[in-house]
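What you see is the complex with one protein chain gone and the rest in place.
In this document, chain identifiers A, B and C correspond to the written order of the chains, with residue numbering beginning at 1 in each.
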């Protein structure tokens, strides 16, 4: 029977609205793989009521890390937690990135925007440890919104940054940076996480070039483990589409599976 | 226009379930007098929704103190607050103890049980500074429930303690201790704060002996400033009684004004 | 600065924020906390003809993001209101709406006839929806016919505009709203509290002296918003929305679904300056979005229907 482990915060770093927590928990670490996520309680009371989904940002033998941006009340409460406090976490949940085939001699390009970069650090580390070549494209509105660039760099992960305002790296969307890079060469696969618009664009690009791409999707989640049917996205089926659960069948889907609604 | 001052916690002490907070706030201190109270928010969210009433436990020129016992969710949240954090407080509110006439040569006996002792420290200090003779009767279930006894003693306030289990001082209710003391002598007035049963008993005793007594009553409070009519208690009027607001017309009433409902 | 003024047809308000009846006392309780001229107007505590005792305590229970009350409309009655409170309110620059109560239709009419003889009242709000008085929570606003009749009766007698305050404890709020309109109401306001209950497991007794009470506060906002939306689509007279409003954004959401003005209730207890703060927040929102008039947002929800 899976229990809800109360994980202790053993490390914390903050950059403005962005926060990184390291939790001690062999249970959570045991089920960890890149792209999977936890459902986390942010208050003891009933307001906010629901848990919040956060991706595994990294994991070791007895610890995991979370990286998040304050988006509303739940994440604001989470940002107030201090070292030594415990978090009520459920997980790891969902189907993460599929890395089979990505070993020596294969290259993977990872694209993340804003908080969407969270799962990519863990993914990059894991792919590299399998021998794959990795390049990360990391975008934000301003240089303050790409706080993890040093972390990637000091881990020796090749990194290209983009900021909308040009305050660091390429000036423009990270998808435009990716587009430019794709003119110069092709990886064996793309892995992306970020807002819907970015996922849609990355997916289109990949499909256009015939590149396999895995996209991690977001949705408001009621439960995180397949019980509420609240988190659906349209996924291809036969000749049409079908609402499938992001929490259970995803959050990572192939770009070729995803159907985007007309806006 | 009265504002809600956000008061900073500049000191904290705890004894198990009991906590003492010192808040820096010239605004709150300005309106302070013994028996008045504050309405305090315990959460940023909507659960708990309402403020919680807490008496002034002491006050100086730019600070006030609160002394409370964890009774439920609101006070539990309050107990978690740390030095340096701010509290959203409304007040001081209500009509406190009336001390006119209590100067040199007059004696006041103060009776408090459990958290009900909170306002009596401030009252005792103030009466003493006016020259009155003061004696405090302080009761709790066990010795752990009378944590303020050292504080009273080091302030030189004469103190008689009672515990239900006899683990400290007189063995029995503080009202029984008072009863015994009244056999040996009479003060010029009684001042009491505690649970309803204790207030009822103290009031009866005072009326029987023809002693003036002021009792501080409790009720669940919606607003604390007279707007919701939620906190009423039956108060004598002409030949009958009338629901009067504890927050505005009290919380301190004369024992001779209060009508107790039959249980 | 955006224009916040609000036209209810029968009444022009400086801004769309009123205080809800029973949550703002007689107004004077709030003088230490806010300037009455900062809000669009105040709806005073429900008035019966004579003074009322109200229900035995406990009268309040806090629930998850909500509050149940069973005050039972304790109050001073019209004579003392007219003698003591009205003169005080007349000196403040604010629209005063009186929440009118009655044990039967006749009492409502007597309250109106009495108050019609006094100045300083902008409109009456007929409280036909209070669940705290009768022990089963019944009220005229639960039935279209009773609603139409009492509104028509009040209109016939009143020299002032009449707003019908509706109950959420109904199957079909649209039909009740239409009944109020048919009866001649100048406007409707909703929602009053949801009939509710709390019990003490240990003593096995109800937590309220009155057994049943009315639920208010943020907990009920999603229901209030839905009913305001349904009512606003059902009638042509102006709708005043309320239920759990705590911020300027909350207020604007009610306007978005069709309310021309809003009332702030339980929030006044938590933060006595709420109503004035909400006015400021509405202004700030409009300014930030470049909206010239707050009223332009009324009923502009895009449902794709």
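Heads up, the rule we're going with is that contacts are C-beta pairs under 8 Å (C-beta built on N, C-alpha and C of every residue); 3 or more make two chains touch, one makes a residue touch a chain.
Remember, predicted model here, so these are calculated numbers, not experimental data.
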| item | value |
| --- | --- |
| Chains in view that touch the one left out, judged over the entire complex | A, B, C |
| From C:29, C:125, C:181 or C:253, residue that would touch the chain that is not displayed | C:253 |
| Contact with the hidden chain (one of C:6, C:65 or C:189) | C:65 |
| Touch with the omitted chain, as defined above, among A:90, A:118 or A:132 | A:90 |
| Hidden partner chain, residues of chain B it touches | 45-47 |
| Absent-chain interface as seen on chain C, which is shown | 61, 63-66, 68, 135, 137, 142-143, 169-172, 194-199, 201, 203-206, 211-212, 215, 217-223, 225-226, 229, 244, 249, 252-253, 256-257, 285, 297, 300-303, 305 |
| Residues of chain A in contact with the chain not shown | 1-4, 41, 45-51, 90, 219-223, 225-233, 242-243, 248, 261 |
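Throughout what follows, only the chains that are shown with their structure count from here on.
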| item | value |
| --- | --- |
| Most centrally placed chain - per-chain CA mean versus overall CA mean | C |
| From chain C, the most remote chain by mean C-alpha position | A |
| Length of the line joining the C-alpha centres of chain B and chain C, rounded to whole Å | 36 |
| Whole-Å separation of chain centres (CA-atom averages), chain A against chain B | 53 |
| Chain A-chain C separation of Cα centroids, rounded to whole Å | 47 |
| Numbers and ranges of chain A residues touching at least 2 other chains | 45-47 |
| Multi-partner residues of chain C (at least 2 other chains) | 64-65, 218 |
